[in-house]
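With one protein chain removed, the remaining protein chains of the complex are shown where they sit.
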Amino acid sequence: MNSMVVLPLVLPLFGAFLLPIIMRASVGVGLWVGPAILLYGCWILGNQWISGTAMPFSLAIGGFAPPMGINLYVDSLALLFALAVQLLGLIFWPFKLDPETARRQALMLLLVAASTGLALSGDLFNLYVFYELVAVATFGLISASSTGSAYAATIRYLILSGIGSVLTLLGIALIYSQTGTLNLAHLAQLAPEQLNNKLGLTAFLSILIGVGVKAELFPVNTWVPEVYATAASRVSAFLAGLVSKLALLIILRLLVLIFHQQEAIQVMLFLGILGVVSGELAAWRAKDMRRMLAFSSIGQLGMIFIALSIPDQAGLLAVLALSFHHLLVKSGLFMLADGWGGAIENLRGAAKRSPLAAIVFILFSLSLIGMPPLPGFWAKFTLITELAAQTSPLYLIGLAVFLLATVIEAAYLFRLAALLYRPVSEEKPIDTIPKPAGVSLVSASLFGVGLLAAALFITPVGELLNHVAGQAANAELYIDTVLAGTGGGR
Amino acid sequence: MTEIELWIAALLSLTVLSAAVLVLLVKNHIAAVAAASVVSLGLALLFVLMRAPDVAMTEAAIGAGLSSLILALALRRLGLWQIDGVKSRQNLIKAINGVERDA
Amino acid sequence: MRNLTGLLFAGGLGFMLLSIASGLDFGAPPMLVGEAIQSVAPQETGATNIVTSVVLGYRGIDTLGELSILFAAAAAAGLVLGRRHTTAGTLTEGGFVLRYGGAMLFPLLMTIGFYIIFHGHLTPGGGFQGGVILAAAFFLPLLARPGARLHHGMLSMIEGFAGSSFILIGLVALAEGEAFLQPMLIQDTLGQLVSAGTLPLLYLAVGLKVGAELAGLLSHLAQTESEA
Partner (left out) sequence: MTPTIDLELILYITALGLISIGLAGVVLSQHLFRMVLALVIAEAGANLMLVLAGYRWDAVAPILTSLGEHPQMVDPVPQAMVLTAIVIGVGIQALAVSILIRIRQRFGTLDRHEVAAHMDAEIAQIAGTSRDMSQESPLGERPLPPLPGTPAASREGRS
């Protein structure tokens, strides 16, 4: 049933609206509402994936044929992301019980719904609405840690994403005034004639900056370190792991479908390079683990932006490989930071206190650097071969920066890893060494297992991603599916 | 679209823009909030001229009304609700404190 | 460093706006989707106010997303401001005019609010505008009597049920084999009060939710412990 795909988007909203009422009536029932909805969403999307119905299909909401109404576009990529959203929502579910549980869980449900919407929606303004919903829900979740610094970090994030949303709206207004439509497929049809000019470029750049706030794009990522340092680990993990990738997905769709200007791609490549340099250098200098991870995440996303500047199937393959790899690794690392969040020096000898955590950390680090058997190697290798095949000098700079960044990454990650195994000084009792909490360690290990599984089945995973990338890179398929395929479901 | 509407629009645009500049320049926070609501009100009138009655109603109710109310309530809670006289007294206190510290 | 990025940003922005201004062509916009909607909207949704048919019909899920944003903002503000409230004594009670005027205005504002909501598919106005007026109606007594407490439980009930009934109306269509949020029950009486099928119901849900949420937000802001 294709029309069921709307449920993973709508049911979390439904649950979020009712959760405060249910919680008031019975906390015992209320605690199960969110996980049940997310499980059901996983089930629907998983079924959709397995049943393998003709995959790219479009679902008209309200039964209005796409250029007039809003449609959901479901291809393998969107489905993969939607599934990841529901799964991560479950893994990072805020179980903690206190007077604010209802609000926190409602916000989490809203975040999941909005992220699913970002993955599926096929309308520019609708994407903007979900993007804002993601933003507001995350503001709530970040400030839920209720320290002064969390509030200050939130307001910085809020103001930056306010600037971003103004720019996005400006871009949308420009596109609409030029084409008279907002449907991505319809825009893709019209773009070669009407957006292939300076105005189109301006529109793209303003949307790029606007959406780039969440994708940690270089000039608008100043919120990242403070937010990741102050928010709860699972919130940071969800933001760094998934939300940034969803923002990237919007840019990817825009690039593939609408904007093909060379300048647009070059600006993005340039910003990506700057992001890699600034992020990795700052990560190297960082003194606490959370900020180190935050800066490293900026660097990693810069790499993905570099990959995104090659918008054909091979480039998209690199984007997807890097994205999903980063999703697994960064989520896992942030879960480890739940206990190890403090200063790096305090982690001396932490391997003794919690050997499993240390092993998982080393696994993630190796993959992040790109050690051969692990998926990280494959992801980075894909990008390197792609970059080497390009002729433009800027790409070669990108390649050089990329390799340099890998060296810096290795330096700071191994510095920490070595510290974990350093012998502890005698007078320091072992109980004082920080240790990740049980639940966080379990979820981090879960990501580690996922990473190992991907390493074991690298060939089928690679083929799958290649197939997904091929589908995502095919603009004609998108246009045909949305505008002709279903006829609006009426 | 008649000539007179054009003039009204021009006047409104001027008002809106200068109010927007005032929001940033004026010292007193209450005045800034008031200027912000002038911007919204002017925009609402512009929306009427632009044949967007729904938007005009919303902008007037939400932009000019509700939003100013929220900001005004926030000013109270932030301790920025200072009429000029009170403010100057505080400036005086500040100056005296400064003198004491210097001494 | 931060100032430098600020300056860079401002420079880039100025360049962008300049290029917009030079690239804009003034004239009639290409209303591809707009014209298509105009010609079929009255038949497809039964509303004479085409903006309403866009808000609730063609772009219904945007409206759902927007309700969720308002809900998220209210929930987040509640989370931030907490449950602590001032005691009644700290604020002075409003004067005679405010107190009795408020009491008299309440039914008037309620009537206007609901009128605007129910005529949203015929004339300008609708759930958002009406909802704001409902919120004002509930907030006014609070201004007059700062000690009075809004019934938060009641508000969150209205909020939750209104929001979920918006989704339920959409899900009913899905269960009937139509698409999510498809307008139903459209009568052939364009221009009458009862003409637009489920649209006024959706707007009622929107209005109640917006009203309840904004009233809650305002009372939260008005009643957190005072700073000055």
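All chains are identified by letter, namely A, B and C, in their written order; residue positions are counted from 1 within each chain.
The rule we apply is simple: a contact is a pair of C-beta atoms (placed from the backbone, for glycine too) under 8 Å apart; a residue touches a chain by one contact, two chains touch by 3 or more.
Please read all numbers here as calculations on a predicted model, not as lab measurements.
What shown chains does the left-out chain touch?
A, B, C
Looking at A:176, A:204, A:364 or A:478, which makes contact with the chain not pictured?
The one listed residue touching the chain not shown is A:176.
Taking the entire complex into account, which one of C:128, C:166 or C:180 touches the absent chain?
Touching the chain that is not displayed is residue C:128.
Out of A:196, A:346 or A:466, which touches the unshown chain?
A:346
For the chain that got dropped from the picture, name the residues of subunit B it touches.
1, 3, 5-6, 9-10, 13, 16-17, 20-21, 23-24, 29, 32-33, 36, 39-40, 43, 46-47, 50-55, 58-59, 62-63, 66-67, 70-71, 73-75, 77-80, 90-91, 93-94, 97-98
Extract the touching residues of subunit A with respect to the undisplayed chain.
125, 129, 132, 135-136, 139-140, 143, 146-149, 151-156, 158-159, 162-163, 165-166, 169-170, 172-174, 176-177, 180, 182, 226, 229-230, 287-288, 290-291, 341-346
So which bits of subunit C touch the chain we can't see?
Those residues of subunit C that touch the unshown chain are 6, 9-10, 13-14, 17, 20-21, 24, 26-29, 31, 33-35, 37-39, 41-42, 48-51, 53-55, 58-59, 62-63, 65-66, 69-70, 72-74, 76-77, 80-81, 84, 123-124, 128, 190-191, 210, 217, 220-221, 224-225, 227-228.
The definition used in the following text is that only the chains that are shown with their structure count from here on.
Could you tell me which pair, A-C or B-C, is linked by more C-beta pairs in contact?
When A-C is set beside B-C, the one with more contacts is A-C.
Based only on mean CA positions, could you tell me how far subunit A sits from subunit B in angstrom?
Computed from C-alpha means, the inter-chain centre distance equals 38 Å.
Round to the nearest whole Å and give the separation of the Cα centres of subunit B and subunit C.
Computed value for the inter-centroid distance: 23 Å.
Please compute the C-alpha centroid of subunit A, do the same for subunit C, then give the distance between them in whole Å.
30
Which positions in subunit A touch two or more other chains at once?
none
Specify, in ascending order, the residues of subunit C that touch 2 or more different other chains.
Within subunit C, no residue touches at least two other chains.
Using the touch definition up top, name the residues of subunit C that touch subunit B in the complex.
Listed in rising order, the residues of subunit C that touch subunit B are 49, 51-52, 124-126, 128-129, 132-133, 135-136, 139, 214, 217-218, 221-222, 224, 226-228.
Which stretch or stretches of subunit B touch subunit C in the complex?
Within the complex, subunit B contacts subunit C at residues 53-54, 56-58, 61-62, 65-66, 69-70, 73-74, 76-79, 81.
Once bound in the complex, which stretches of subunit C touch subunit A?
Counting only subunit C, the residues touching subunit A are 2, 5, 8-9, 12, 16, 19-20, 22-24, 29-34, 36-37, 40, 44, 57-62, 64-66, 68-69, 71-73, 75-76, 78-80, 83, 153, 156-157, 159-161, 163-164, 167-168, 170-171, 173-174, 178-183.
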